[in-house]
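Submitted below is the structure of interest, expressed as structure tokens.
With one protein chain withheld, the remaining protein chains of the complex are depicted in position.
For chain A:
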Amino acid sequence: PFKRYVEIGRIALVNYGKDYGKLVVIVDVIDQNRALVDAPDMVRGQMNFKRLTLTDIKIDIKRVPNKKTLIAAMEAADVKNKWENSSWGRKLIVQKKRASLNDFDRFKIMLAKIKKAGVVRQELAKLKKEATA
């Protein structure tokens, strides 16, 4: 029934608070509700599990490694690329891009959408014609 477990080395996404949107590694479990959490660009600290969403990615580390070993383990497991190629990671990247669009960018996207729809409709019309012919 459960596939993603809280374990040392599990990568999680922070979904609330100051570090919202960051990927962090669970390096130790403090008690029933909290974990010790670390990431290459933040100071190691505790976080409630309610603030974390587990991902599929896991890295191979011992309990509470130092920053250097942590970063080396993350490079070895290629966390960044795995995340950015996963469908969840790609969705987040697209959401961020959409939110940061300029007014001019939105205009260009509108033109592109209309063009694409035109091409699709032409193909569809062609296929329909062949079907009835």
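Quick notes on this structure:
By definition in this document, a contact is a pair of C-beta atoms (placed from the backbone, for glycine too) under 8 Å apart; a residue touches a chain by one contact, two chains touch by 3 or more; residues count from 1.
We adopt the following convention: contacts and distances are computed from a predicted model.
Here one chain is missing from view; checked against "GPI-anchor transamidase", "Leucine-rich repeat cysteine-containing subtype", "60S ribosomal protein L6" or "Translation initiation factor eIF2B subunit delta", UniProt names that protein "60S ribosomal protein L6". Checked against the full complex, the candidates A:V6, A:M42, A:V64 or A:L101 give a single residue touching the omitted chain, namely A:L101.
Residues of chain A that touch the chain left out of the display are 99-104, 107-108, 111.
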